[in-house]
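Okay, structure first, notes after.
Missing here is one protein chain; the remaining ones are kept as they sit in the complex.
== chain A ==
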Amino acid sequence: MTRHSKLAMFLAPFLIIGGYVLSDLYLEDQANELKLFELKPMGHCDVFNDNCILKSGEFEINVMHQGIVTTVNSTYPLDTATLFLVDTQGEATPYQLGMKDSPYYWKRETPLGELIANKGEKYKLRFIGEIKGGKYIAEFYTQTVK
């Protein structure tokens, strides 16, 4: 082995560690930035009949309404979950959901059932879910089909 190969082998670990430190600093800086992701409905959304899935990449939420309680179930644990009911004038009423057993399930009593109880009724909803500084947002309509 020549002196050049020996020198390169001696320096390589320092460069590898340097690359690791640089990458770590960069990713830590990125993680501190606010991330915003938009969730899109997969097909038709009908929360009254338990058929409303919103998706962004591998993250999915299922929004459902039974009786007087609206529940959100997510594929990753959420830190907070807020549902907004938006009336025909565009006025949004926020409903901060509470954790139900685990951070995968969030629920709260809402008047949504009265607003979409009949077939064909449609209502605009917004959702904001937070995960480790990142925000998942959605604006979508639910329409009762049966």
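Following the convention adopted for this analysis, a contact is a pair of C-beta atoms (placed from the backbone, for glycine too) under 8 Å apart; a residue touches a chain by one contact, two chains touch by 3 or more; residues count from 1.
Just so we're on the same page, contacts and distances are computed from a predicted model.
UniProt records the chain missing from this view under the protein name "Membrane protein", selected from "Heptaprenyl diphosphate synthase component 2", "Cytochrome bd-I ubiquinol oxidase subunit 2 apoprotein", "ABC transporter permease" or "Membrane protein". Taking the complete complex into account, A:22 is the one of A:22, A:42 or A:68 that touches the chain left out.
Of the residues in chain A, those that touch the hidden partner chain are 1-5, 8-9, 12, 15-16, 19-20, 22-23, 26-27.
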